[in-house]
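What you see is the complex with one protein chain gone and the rest in place.
Moving on, here comes chain A:
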């Protein structure tokens, strides 16, 4: 603290030598940044960090609204982690997260390759293709519920009918519901990835393409040895962001299937939500959230660690 006051004092004196009118005590100068930070810190404290602390705290209790909370130690955690519906939910979360991330990368990559260019018509197509990203997830969910309409006159089913395939009740069949949800997730995320990969593609050195053409390499080799290495950083970022986002998937699943049928699309967060808000098991739901938070933080920190190391190299 003494160091700060000393430095602020010197800056204050230089200020006073320059502008005698603005003579102010050193205390005021040190307080100033905190005045600007106060609203943000206060809101973050009350609506982010306090709930986080409260969630961790409640995860050790059996929460009973009128009887008072009872300390149960790690009981909530063991109960949640051994619950087979939660174990299923972990599997669904991982499958959905990984499938969605990879699918969205591949589709986004092909979209970027297809729509790369300066022509005005391409810009218009890119604008249109990007629509799923800016649309609210709840709206997308309603749209896909209707597209997945189970009879043969639903949009997807009538397209399948053209190919000679029978109507599938995508969302009502436990075998297909999770895959149907995944397709929607890819649809939402692929254009987002497209934009990031396009930014990466724009940075590729054009003379390398020219040189490759001079060497007479095939298009596939050109993609493999020139384009892909150049946009690898962009792909790495996209993949890790998607994986972290995939862990806490909620709205997509909740709107499209609500976790059903028969729990076949239940993910970690929808399960925690049901436990907390419908079953009123706040302790168990808090424990589930804390586990998810820990995994997310771990993943984020390790990703940042590896990315920083990658940057140095």
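Observations on the structure shown:
Methods note: a residue touches a chain if its C-beta (ideal position, glycine included) is under 8 Å from a C-beta of that chain, and two chains touch if they have at least 3 such contacts; residues count from 1.
Here is the rule we use: contacts and distances are computed from a predicted model.
With the options "Flagellar basal-body rod protein FlgG", "DrsE family protein", "Carbohydrate ABC transporter permease" or "Cobalt transport protein CbiN" in hand, the undepicted chain maps to the protein name "Carbohydrate ABC transporter permease" (source: UniProt). In the complete assembly, the contact with the undisplayed chain comes from A:111, out of A:96, A:111 or A:243. Although one chain is not displayed, chain A still touches it through residues 1, 4, 15, 18-19, 21-22, 30, 32-34, 36-37, 39-41, 43-44, 46-52, 54-55, 58, 111, 113-119, 122, 125, 127-132, 134-139, 142-143, 145-147, 149, 151-155, 158, 187, 190-192, 195-196, 199, 201, 204, 206-207, 209-210, 213-214, 216-220, 222-223, 226-227, 234, 237-238, 241, 248, 250-251, 254-255, 269, 272-273, 276-277, 282, 285-286, 289, 292-293, 296-297, 300.
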